[in-house]
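For chain A:
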Amino acid sequence: MDLLIVLGLPLLGALLLALFGARTYAAELNAGMSFATLVAVAFLVLRVLRHGSLLALHEQFFVDSFNVFLVALTAFVGFTTALFSRPYMRIEEQRGRLSQQRLRLYHSMYQLFMAAMFLALLTNNMGLLWVAMEAATLSTVLLVSLYRTRASLEAAWKYFILCGVGIAQALFGTILLYFAAEHVLGRQGMTALLWTHLNAVKGQLEPRVLGLAFVFLLVGYGTKVGLAPLHNWLPDAHAEGPTPVSAVLSGLLLNVALYAVIRCKVLVEGSIGSYLPGRMLMTFGLLSAVLGAFFLWRQRDIKRLFGYSSIEHMGIITFAFGIGGPIANFAALLHMTVHSLTKSSIFFTAGHASQTAHTQQMDGIRGLVGISPTIGWGLMLGSLAILGMPPFGVFASEFLILTTAMREHPWTTPFLLIALGVAFAAIFRKVQPMVFGESDAPPLPHSPALVPVFIHLAIVLMLGVYMPFALADWYRAAARLIGG
Partner candidate 1 sequence: MSTLTIVRQFGEVLLAIAIAPLFAGWIAQCRAWLQNRSAPPLTQPYRMLRKLFHKDVALATDASPLFRMTPYILFGTMVLAAAIIPSVATDLPFARVADAIALIGLFATARVFLSLAAMDIGTAFGSMGARRDMMIGFLAEPALLMVLFNAFLLSGSTALPSVVEASTAHPFLIDPSLVFAAVAFLMVLLAENARIPIDNPATHLELTMIHEAMVLEFSARHLALVEWSSDLKLFNYACIGFALFLPWGIATHGADGGLTLGVAVIALLAKLIVAGAALALIESLSAKLRIFRAPEYLAMAFLLAVLGLLVHLLLGA
Partner candidate 2 sequence: MHPSHMIPELLKLLAASLLLISFAMLSRRRTQRLITLFAWQGSVLFVSTLLVAYSAGLTELYYSATLTLLLKVIALPWILHRLTRRLGAQWDSETLVNIPITMLVGLGLVIFAFGLAQPISRMATTITRNTIGIALAVIFLAFLMMITRRKAITQVIGFLAMENGLFFAATSATYGMPMVIELGIALDLLVGFFILGIFFFQIREQFDSLDLSHLESLKEE
């Protein structure tokens, strides 16, 4: 039941905001709806914690330890982002970059996007998963092109075409999956696409077909994860869309796409019973991490910079899932969490920073601590966190990933070392002058909403030095479920 509420609330929000999105209280409404969703999710989570995983509506929807924590994360970041976007969008509007109508579009699309992601996470049906992913793409296309500038249009177009084509591959993969499942499960009751059923019989599915299916699914959803070399849409979309959108793209959409990939990986690995999928993920992961790191080196635009850093981190996570096994999966899940928290908080500060300096070019941003200490320190700490500096949680996961890699696949560690080292140099040499040094820019008209930033960073910090048992068990259960 509350599962339906979780799905329904954002849809309702989308509807309401489509109607009243242009009003002055739209931003508050947006935040309010997101908060309601968060509460509903909290109830859902409690139920799952109490009674374990559950199925609903003819098994079309289900919640297990893997997706429930992603749902919680999504709801939380969705809420904080809504909080952040309130003052941010106000300022944008004041500066005349957005009209009331655009704001309406923005708000309702934001809610729609959330709805799509919840659907993708909660559905048990691989087909619906695909539909939801497509829906998420479409809604974000509109969000990315919100400013209707040449650059934003170009970014949106590329985003649309690349992800559309990618998602088409995913559909073909899904068809193949269905094709294989049908022989085992038959057509009755439409169970042939239900993940739980597939998971139950994965041993009997035809390996060759699933091998092919996995390739298509990987390429398809991998495009949305932003795995190199399918990543090209990502930096453009992150740089040109409004900052809150960049935050949710990096923080949530990538996770959801990766979630889809992992669901498929579980099935396929079970079927063909070889390390092939794992190896593929590891290769993609390493490639993305290294390429992402080197891309970072030559960035000038602050949001582009952190877009590439998302590619790098998604690479690391994918790599960890590729290694598989309790520790690596655990680390990967942890990294998913801390990355989305940290990255979204960074985008918050970056957005305000570029508003303060009236430019996204990093050479134009200077001496933030002088102008507004909260923004400056927020950016500095966030960057240090994302660079894997303890005691932040990102370090915890990287610690586990590196040590496990050293144990299981030593040959990969040099690449990881290069990736992390280069990324560190690349990001930090840009961030330092932005935060420190002199500047004479005036502070922002609206006081920036940096509470979300520090909440996120606080959680990340806590995960680095102390992990609540509930959370730990939760991760462990999920890790066991992914297996590999």
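The set was built so that all candidates are chains of the complex that A comes from, given by their letters.
One rule holds in what follows: a residue touches a chain if its C-beta (ideal position, glycine included) is under 8 Å from a C-beta of that chain, and two chains touch if they have at least 3 such contacts; residues count from 1.
Fair warning: this is a prediction, and the values are worked out from it, not measured in the lab.
Interface remark: chain A makes contact in this complex with candidate 2 (options 1 or 2, touch as defined above). Of all the residues in chain A, the ones that touch candidate 2 in their complex are 125, 127-128, 130-131, 134-135, 138, 141-142, 145, 148-151, 153-158, 160-161, 164-165, 168, 171-172, 174-176, 178-179, 182-183, 187, 190, 192-193, 206, 208-209, 212, 235-236, 239-240, 295, 298.
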